[in-house]
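Below you'll find the structure I mean.
Of the protein chains in this complex, one is absent; all others appear in place.
Showing subunit A:
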Amino acid sequence: MNKALSFAKDTSLYAIKGGSMYYAWLLFLSFFILVGTYTSYRQFTEGLILTGATDQVTLEMFFANFVFTAHVAAAAVLVVAPGYFYHRQDMKELAVMGEIVAMVFVATGITFILYHMGRPDRLLHMVPGIGFLNFPNSMLVYDTIVLNVYLYLNLIGVFYILYKKYVGTFDSKHLARWFTPIVYLAIAWGPLIHIVTAFVLASNARMESWATAVLPFGFLSMAGASGPSLIIVIFLLARKYTKLEVNDSVIDLLTTIITWSLGLLMLVFAAEMFSVLYSSTEHAHSMKYNMFGHNGLNMYVPWFWGVMITLVGSFVALLFPRVRKSYNLWLPLVCFLVFFGVLIEKPMVLVFPAFSPSPLGEYTEYHVTLIEFFNVLFIWAMAFLWLTLIIKGAIGILTGDVRYEKSPSNTVKQS
């Protein structure tokens, strides 16, 4: 028990220490948290009317962002898998970082869903045994289960590894019998949260632009692009500012994954556009609306082309070894572009335009409100705050700065 307590104490103390840049970053995040606390209060007391959602466009920014968090969370698998499947020692050391990203992003996704619900106070209605789950009919039920299980799998994974390393009994060759299966399960579970999230969307027959079999594949390839982008940036920062060792080989592997994923994504987009636009039936309406607007409603048009150019551009850029090897400039830049490209693709291409035309032929635009925007930023700020602190603590443990030592006081207490 003592060990666990000092684990918590030492890691958190280490996590909140840093240089002035570090504090500036935390302060920056706190600003959004402060503002967001107020806007969240407003939303929870006055209702979703403060967001831009309507009966025509019923999913808001929260839901779009949720899909994105699922992308990043699932992609963390790509850091864990090489270590465990191919026994790449350089990756295995860093697997825990991938799991941290997964853990934080799933938790963030669940928070987004909480903000999406009209009655978050009735959350208990979804807890089996207390409430009632519409199993096996409702896709949202599967998603809830899948997300929660993924969260707990990663939680166990992260804290087991960190704690074992902290007390100095971690031996990657002889992992506990129960632990290895959990890691493999988590790896298998990553793609699953995606596929199920894609089905939550694709199961709605009337949302014609989602009723496509490529949706899960699009999601998986976007995951493979956006998740590793974030992780590359984290690794680059970590090895620049801390003692954590990240080999070039790790970065290169992740870059390769991004490139392949983007390539696949191009194929998915092309297949989708061809099958929709060639025959140009009713199903093409919302895509055409997205690409060219409709009767002067063309808010999404620049976003659509912007996203396409960003993603295609990043793909092409990554084909050049010079970009891939530019660890201090071009690579992080491309990673940022991919990350934000996929982030913006969610509301502006996947979710909002899909609602036009509505089943009764209405075209609508979605105008994000300020309150909603700050709520989204609030959730992101929280996510990055947790991510920073946990990763900082984890680095302390991985580099050996934070270690369990039997100090005299400890000995006294134990006796």
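The criterion applied here is as follows: a residue touches a chain if its C-beta (ideal position, glycine included) is under 8 Å from a C-beta of that chain, and two chains touch if they have at least 3 such contacts; residues count from 1.
We take it that contacts and distances are computed from a predicted model.
**Student:** Missing chain, UniProt name, options "Menaquinone reductase, iron-sulfur cluster-binding subunit", "Sugar ABC transporter permease", "Aminomethyltransferase" or "Archease": which is it?
**Tutor:** The record names the chain that does not appear here as "Menaquinone reductase, iron-sulfur cluster-binding subunit".
**Student:** From the list A:N134, A:N148 or A:T256, which touches the chain that is not on show?
**Tutor:** Once the missing chain is taken into account, the touching residue is A:N134.
**Student:** Could you tell me which of A:H116, A:K165 or A:K392 touches the chain that is not displayed?
**Tutor:** A:H116
**Student:** Which residue, A:Y22, A:F44 or A:F269, contacts the hidden chain when the whole complex is considered?
**Tutor:** In the complete complex, the chain left out is touched by residue A:F44.
**Student:** Quickly run down the residues of subunit A that touch the omitted chain.
**Tutor:** Residue positions of subunit A that touch the missing chain: 41, 44-51, 53-56, 58-59, 114, 116-126, 129-134, 137-141, 144, 200, 203-207, 357-362.
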